[in-house]
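Only one structure is covered here, and it is reproduced in the block below.
Shown here: the complex without one of its protein chains, the others still in place.
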Amino acid sequence: MLKNFFSGLGEDIKEIGTTFAEGDIKTRLSFLIFGLGPLLRGQIVKGLAYLAVQIALIWYVIAFGWNYLSKFSTLGTVVTHKENRITVYGDNSFLILLFGLLTIIAFIAFIFIWRENVRENYNEQNLLKEGKELPSNKKVLLSLLDSNFHKTLLALPVTGIFIFTVLPILFMICVAFTNYDKNHQSPTNLFTWVGLENFRQLFKFGSHGFGSTFLAVLGWTMVWAFFATFIDYFLGMAVAVMINKKGIRFKKLWRTILILTIAVPQIVSLLYISKMFATDGLVNGYLMKWGLIKSAIPFWKDPMLARIMIIVINIWIGIPYMMLIATGLLMNIPAELYESAKMDGANSVQMFRHITLPYMLFVTGPFLLTQFTGNLNNFNVIYLLNKGGPQSMRMAENAGRTDLLVTWLYKMTVNDTNYKMAAVIGIMVFLVTAITSLVVYNMLPSVKDEEGFQ
Amino acid sequence: MKRKEQIGNAIIYVVLVLMSIIWLFPFFGLIMQSFRSYDPKVEYGGMVDYIIPHKFSLDNYKFLFSGETNFLRWYGNTLTIAVCVSVFSTLIVLCVSYALSRMRFKGRKLLMRFWLILGMFPGFLTMICLYFLLKTFGLTQAGAVPGLILISVANSGMGYYVCKGYFDTLPRSLDEAALIDGASRARIFLTMVIPLSKPIIIYTALTAFMAPWCDYVFASYVAFGHDASYNVAVALQRWVVTNDYQGYFTRFCAGGILVAVPVTLLFMLLQKYYVEGVTGGAVKG
Partner (left out) sequence: MKKKFVAALVCAAMAVGLLAGCGGNKSESSSGGAAAPAESGGTEAADVDYGTGEIKIWVADNIVDFTKDTIATFQKDNPQYAGYKVTVEAVGEGDAAGNMITDVEAGADIFGFAQDQIARLVTAGALEEVAPDNVEAVESENDAGAVAAATVGDTLYAYPLTSDNGYFLYYDKSVVTDPSSLEKIIADCEAAGKNFYMEVNSGWYQTAFFFGTGAELTYETDDTGKFTACNASYASPEGLLALKEITELCGSKSFQNGSAIGEATNVGAIVDGTWDAETAQQVFGDNYACAKLPEFTAADGNNYQMSGFGGFKLLGVKPQSDENKLAVCDAIAAYLSSGDVQLARYEAVKWGPSNLEAQKSDIVKSDAALSALAEQLAFTIPQGQYPGDYWTLATSLGDSVISGELTTGSSDDDLMAALQKFQDTCNSYVGK
């Protein structure tokens, strides 16, 4: 892959060279002023577009970005100070990092657009050389609704995702290499680069390191995702089979009742359930009133019990969802398969094992994978039910026994404003998700069919 | 054989009835609690360990509508966010899905792979950065409602999987025939593909509509210190978890019911489309 990239780059540079060497004056001037060539050749729309982009980028860098970029290597040096009782704010490391990053991206974009601009000139020149006509401006514009329609469609979404997803993610990756935390909080205090220090902290074992806590949280995250995915999967399928069985009546009623858990916002249902199972809550109250137990069951206090409860309550949410999917899919299994199996004397359990299950596993492979990675990051169920508790002296940085990496990350961000470690954990979550996906994805049978899953 | 089948069915009925009870119980409890009175002489507004109220009353609902809190405002905010996000992100998803499903262009696979990778970063990671980004546009605190809409809509493009999967199943010959007749891509998109996509449009809009009702994390992060910009989830969550709001438990229940009922009704009404979308999405991945 790397080899391809470099050979591609080599060819690119060569092409730029020949463009300049063979280019007329219009083309050569375009190397400096974007879109000049197309403009002179009557390609007003394209030419103006290139020129506008160039002006915008240069304006951004000079008027705004350079100020931040120049401080990027230190993230600011001017400290906030007092003049009498007036506070004079110094450099804001946060903004320097954010807009410095944006400026770097602007540079990259500049080079990229420049390359496109050169290529455009090259193509136009070649067309003219071959004696062909350049497309009219109207045609160029109209192509945005036809052959170039994807550009029109994707312009807005790609921009949106760039600003509100790509840029913040790049920013947070950078934060993982700084000391941005509660003691280095903009705008009053500066933060700066610290290299791999935070990662070292994460893998430091012993009393003040994160190492053992990180592994414990990671372990529970994986265990949780596994159970949450597969228990729901099989139980949901079983329920679907039951409801869809011939001779069972009120199918719609059963389905509707179960679907309620999808429809009611989790903030309402899960918060209520959380209170219901509190040591002084409804369930314990009745169990004690009826004399079934002597002292309250610590549903959320005991680490093991809390974990089991969370998985069980997740079934309450997960079954209906899986049931819906299974219902749809079960209809697709050819009825002849069952008929012939019946002829061979298979009972319903055997039929389930040999026909239903393999079929379902085959079709829902990718779905299971997304469910699994979704559960790795299942914030609501954990946080609304138990906030990741109970905490323990044996774990660092306030991690609780039921904390997932993602809830731990949330607590670090919101409660402790420990952004640097949150960023590190975030990168770890990404790695875990990516590696799991990659490994499982390549094992899936249905992946072989390329168009099926993209 | 017949007898065996009957026994089997009987067992299934028992299981289903038991499940229904378990599934409905929390909602039953929620409804009961919401009707408790708020008169300290009868019972207190906090948590109790019994389910049937000592006295049925509408105190909690009256409180929510009384204007003593901004509940109606919060409700309105959430509704605004939900409707806007639903409309705009559906548009975005349709555009993205059509481009990725029907058109072949340079960088298409790269884009899809890139977005897939982006999706593997946890959402909370970028909260602080998004907050300050929104702030540069003036869309926090007082402007939190449009800010939240902007974020949801801007990132909605990455959720194209299900919709694209649906478009993939529409026969390509339709497009090809239309192209030969001289129709532009835009025309095909607007006059042929969209009308055929009613189920998936409803599915996308429905899921987008439901999400904001549960968003308390980001909403409270963006709107902090500005009561009038809260959404209903932020308020409900505060009532239950903050000690400042003791005795608000029954009010939380009533508020929860007011949130749950319309959303649930809408969901039930459009259930068919939801099932179609989910099933299609699962097979496609």
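Some notes on this structure:
When the chains are written out, they are named A and B in that same order, and each has its own residue count from 1.
Assume a contact is a pair of C-beta atoms (placed from the backbone, for glycine too) under 8 Å apart; a residue touches a chain by one contact, two chains touch by 3 or more.
Keep in mind that what you see is a predicted model, and the values were worked out from it rather than measured.
Touching the chain that is not shown, out of A:I173, A:A296 or A:I315: A:A296 (per the contact rule at the top).
Contact with the chain not shown here comes from a single listed residue; of A:W59, A:Y89 or A:F162, that residue is A:Y89. Residue positions on chain B in contact with the hidden chain: 40, 44-49, 68, 128, 131-132, 135, 140-141, 221, 224-227, 238, 242-249, in rising order. Chain A residues in contact with the hidden partner, per the touch definition given at the top, are 80, 84-89, 182-183, 185, 187-189, 207-208, 279-281, 285, 288, 294-296, 298, 301-303, 389-395, 398, 400-401, 414-417.
The rule is simple: only the chains that are shown with their structure count from here on.
On chain A, the positions that touch chain B within their shared complex are 94-95, 98, 142, 145-147, 149-150, 152-154, 156-158, 160-161, 163-169, 171-172, 239, 242-243, 245, 247-248, 254, 256-269, 271-273, 275-276, 278, 280-282, 284-286, 289, 316, 320-321, 324-325, 327-329, 363-364, 366-367, 369-370, 373, 377, 379-380, 405-406, 409-410, 413-414, 419, 422-423, 426, 429-430, 433-434, 437, 451-454. The touching residues of chain B, when paired with chain A in their complex, are 5, 8-9, 12-13, 15-16, 19-20, 22-24, 26-27, 29-30, 33, 47-51, 92, 95-96, 98-99, 103, 105, 108-109, 111-112, 115, 117-118, 120-130, 132-133, 150-151, 153-158, 164, 168, 184-187, 189, 210, 213-214, 216-217, 221, 233, 236-237, 240, 249, 252-253, 256-257, 259-260, 263-264, 267-268, 271, 274-276, 278-279, 281-285.
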